[in-house]
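First the structure, then my questions, so here it is.
Heads up, one of the protein chains got dropped from this complex, but the rest are sitting where they should.
Presenting subunit A:
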Amino acid sequence: MSPTSYIAKQVADLKPSGIRRFFDLAAQMEDVISLGVGEPDFVTPWNFIEHSFHSLEQGYTSYTENAGMIELRQEISQFLKQNYHVTYNPEDQVIVTVGASQAIDLALRAIVNPGDEVIVVEPSFVAYTPTVTLAGGTPVTIQTRAEDDFKLQPEQLEEAITPNTKAIILCNPNNPTGTYLNKKELEPLAAVIEKHDLLVLSDEIYAKLTYDDDYTSFAALKSMQERTILISGFSKAFAMTGWRLGYAAGPAEIIAAMVKIHQYTMMCAPTMAQHAALEALKNGRQSVQDMMESYKQRRNFIVSSLNEIGLSCPNPGGAFYTFPSIQATGLTSGEFAEQLLEEEQVAVVPGDVFGENGEGYIRCSYATSLHQLDEAMERMERFVRKKM
């Protein structure tokens, strides 16, 4: 038998990520300015790093509790309460995970039975549909519309729900569009969710990176806390992608189920990273604020530059992505991204990687120094002028 034939069907059938393919292309080239990265350009603030060193010097090099250090879970509860006015018991309603990525995986594995449908709102973070599939569920996608600024409409949600629908994954602010839903826009969605008795995986990893409005956690909406698994982490707002640290907060029964899987598959999140996160929550406020301000300025910069170039782009409310339309060039997203990379050495991610309604768009991250952004915009302008 060939090795391929041993691969489990579920895995064999998964499409490789479009991001991966594009990474391979970009990695072969030199002097690339990348607007293709989904992570901060800031190095982790020094005090978090220093605290992690210190924990190692003190000998904290062993496993922690499965659900994560209790001090950290306490700080996470405190953070959620102070920032979003949602109260969680750190003892049994919070789990520390290996990135928000693992929290998503655990949540899905904890709740999905074969045949259960989980709604994914596209354009979406690339991991949602595959993790639903790997958990044995059936992903059902909703295509949000550009004319709604890619905001999910309650009617669209209503339409996608079937008797088999168990849960919906919401990402607010959204990767890749940067779309941000405020309280008023979330409430009608919550009403539909309650009516159909659905569970919500609310991925709020970009919550601290919203620019013009007070953030409302989905769990803070009326009667939503008991049906929400709030997922977040330290990667984005705290500039800690490489530390692999995230968390989930939710009803005790569901968190207990997630801890059960976690203890057999992962044991616990990295101890040194948990110590860094402790410092991040205790003394990281100013650093997060400073980075946020800098992203906001760069957002203003890139949005007005893209519009000037003729790539129409709404002003995204959060995260560090813009999702401009490239339809005026007559190219597909894939063609645009590939030719831009070849001709001008600027890497962006084609929008169709995030769902079929992403076709006609590209994702440009502005988590890049102003200097680089500026140069990227010049190159992109030159490129677009040639194509139009």
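To be clear about the criterion, a contact is a pair of C-beta atoms (placed from the backbone, for glycine too) under 8 Å apart; a residue touches a chain by one contact, two chains touch by 3 or more; residues count from 1.
The criterion applied here is as follows: contacts and distances are computed from a predicted model.
According to its UniProt record, what is the protein name of the omitted chain, chosen from "Lrp/AsnC family transcriptional regulator", "Sodium:proton exchanger", "Sugar ABC transporter permease" or "2-oxoisovalerate dehydrogenase subunit alpha"?
UniProt lists the chain left out of the view as "Lrp/AsnC family transcriptional regulator".
In the full complex, which of A:Ser17, A:Thr61, A:Asn89 or A:Asn113 touches the chain missing from this view?
Only one listed residue reaches the unshown chain, and that is A:Ser17.
In the whole complex, not just what's shown, which of A:Leu189, A:Ala207, A:Ala319 or A:Ala347 touches the removed chain?
Residue touching the chain left out of view: A:Ala347.
Where the complex has a chain not shown, which of A:Phe48, A:Tyr84, A:Phe125 or A:Phe336 is the residue touching it?
Reading the full complex, the residue touching the unseen chain is A:Phe125.
Could I get the residues of subunit A that touch the absent chain, sorted low to high?
These residues touch the chain not displayed: 17, 19, 22-23, 26-27, 32, 34, 36-39, 41, 43, 125-127, 175, 293, 297-298, 300-301, 304-305, 347, 349, 368-370, 372, 374.
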